[in-house]
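If you scroll down you'll find the structure; I have some questions about it.
Here the complex is missing a single protein chain, while all its other protein chains stay put.
Every chain is named by a letter (A and B) in the order it is written, and numbering of its residues begins at 1.
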Amino acid sequence: MGGNFPALLVQLQADLPSLISALGETVLLSVIITINGLIGGLLVFYLTLSNSGVVRKIINGYISIFIGTPLIVFLFLLYYGLPTIGIRLSPFVIAVFGFFLNVSAYNARFLVTAYKGLLPTELEAAKAQGFSRGQIFRLVTAPQVLRLAAPALASQAIQNTKDSSIVFLIQYTEFFAGMQEIAMRSFLFFETYFVTALVYLLLVSVIVLAMRRLERRFTIPGLS
Amino acid sequence: MSFAQILQSLVAGLGYTVLVTLLCAATALVVALAIIAARRLGGKAAGNALDALVYVLRGIPVLVLLFMVFFGLPALGLDIPPLAAMMLSLGAVSGAYLSEIFRGSLQAVSQAEILAAQASGFTPFQSFRLIELPQMIRLSVPGMVNELTSVMKYSPFAYTVGIPEITKQAMALTSTTMQSLQIYTAVGLLYFGLYRAILLAVAYVERHFAIPGFAEE
């Protein structure tokens, strides 16, 4: 490979403090998105079980819209659209809010799919024991559905980390934006993006390893 | 500018969005089939190498890979046209995901049928092509739809390399009209329409290729 990596190394060393803080932003954003997305996903999933047909229709419409449109378009809508009606939000708020709605829709769909793997008599047994709807959700449905959906939820967490790179398109300075700046200044485009890719690969690998540990800890025979 | 006019000017980019989506999806299909065939017919070393390739492709953000291909490779003296850059990034990444979907489906193909094919004197490649592949594809339909949708939703990245698709049109419009809210709402609607169209098309195709008693829920 004809790259000039030593030159890039010098550049990276010079910018190390700001790069580390940019990487911190990426990690922070990924963690926030993932946690919010899990909470939101559970909430949306709970609403899909509603007795009210109207609520179910609205929720399914919401899920379908966010699964059917690009996240970046929604982020642009918030970033470029809202100021025209006098609402100015910081890129960070837009990123967190946009990803929250998007990831919640995906996670809810994973949970809905997993819900189909539950045994109806098990839920009925809980009902027969005298548990309320809320208790059944908290004590039986949620713990089982989260385990059944774990692989999908885990790959969504990985997706979140990678997708967080798109917020640089709304001028939020996370890791990719930081590296982008270095590429512009040094003209070492290939080398910079190559290293960028490596760093994301590393982040993803950390998540993969963490998930394996979690899996070992939480797996129950007969529930996967 | 009325909403209808906005939609009209955006539709000019629809063709490119569809083109980018289809080209990348086609690339993904070729990449995935190549990976799965090499896995099935190659040895253990080939399998390990492919595992690594798939892992890497699934671990890199599409946007980063796109920039590496489109802005990075020319610096090494390798010029890549925009569409090709999309295929080499989004298409390749999607291919890696698709190959995992295929792998899952392939495991669901009955061993007895593969054994029967061997017993009838088929070569491994014939068995793969005639027995395993057709079943694998049918079992993979839901996963393929998800992947196609996913490609469509990453297609706006094409604007960053100058392809005049929907999002690029929207950016041009916003710079002249100040109606960003309406414009990006219209953009969202167009993509959503495309998404519904994909679902309809798949349902149509599925009806025509369905085999009674196979993969029915």
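Here is the rule we use: a residue touches a chain if its C-beta (ideal position, glycine included) is under 8 Å from a C-beta of that chain, and two chains touch if they have at least 3 such contacts.
Following the convention adopted for this analysis, contacts and distances are computed from a predicted model.
Visitor: Which name from "Ligase-associated DNA damage response exonuclease", "ABC transporter ATP-binding protein", "Sarcosine oxidase subunit gamma" or "Peroxidase-related enzyme" does UniProt give the chain that's left off?
Guide: "ABC transporter ATP-binding protein"
Visitor: Considering all chains of the complex, which shown ones does the missing chain contact?
Guide: For the complete complex, the undisplayed chain touches A.
Visitor: Which of A:P17, A:G53 or A:G130 touches the chain that is not shown?
Guide: Of the candidates A:P17, A:G53 or A:G130, A:G130 is in touch with the missing chain.
Visitor: What residues on chain A make contact with the chain left out of this view?
Guide: Here the touching residues of chain A are 119, 121-122, 124-132, 135, 139-140, 143-144, 147, 220-223.
Assume only the chains that are shown with their structure count from here on.
Visitor: Whole-Å distance, chain A centre to chain B centre, using C-alpha means?
Guide: The computed centroid separation for chain A versus chain B comes out at 21 Å.
Visitor: Which residues, counting only chain B, touch chain A once they are in their complex?
Guide: So the residues of chain B in touch with chain A come to 56, 58-65, 67-68, 71-77, 149, 152-157, 160, 167, 170, 174, 178-185, 187-188, 191-192, 195-196.
Visitor: Which of the residues in chain A come into contact with chain B in the complex?
Guide: Within the complex, chain A touches chain B at residues 1-3, 65, 67-74, 76-77, 80-85, 158, 162-163, 165-166, 168-169, 176, 180, 183, 187-194, 196-197, 200-201, 204-205.
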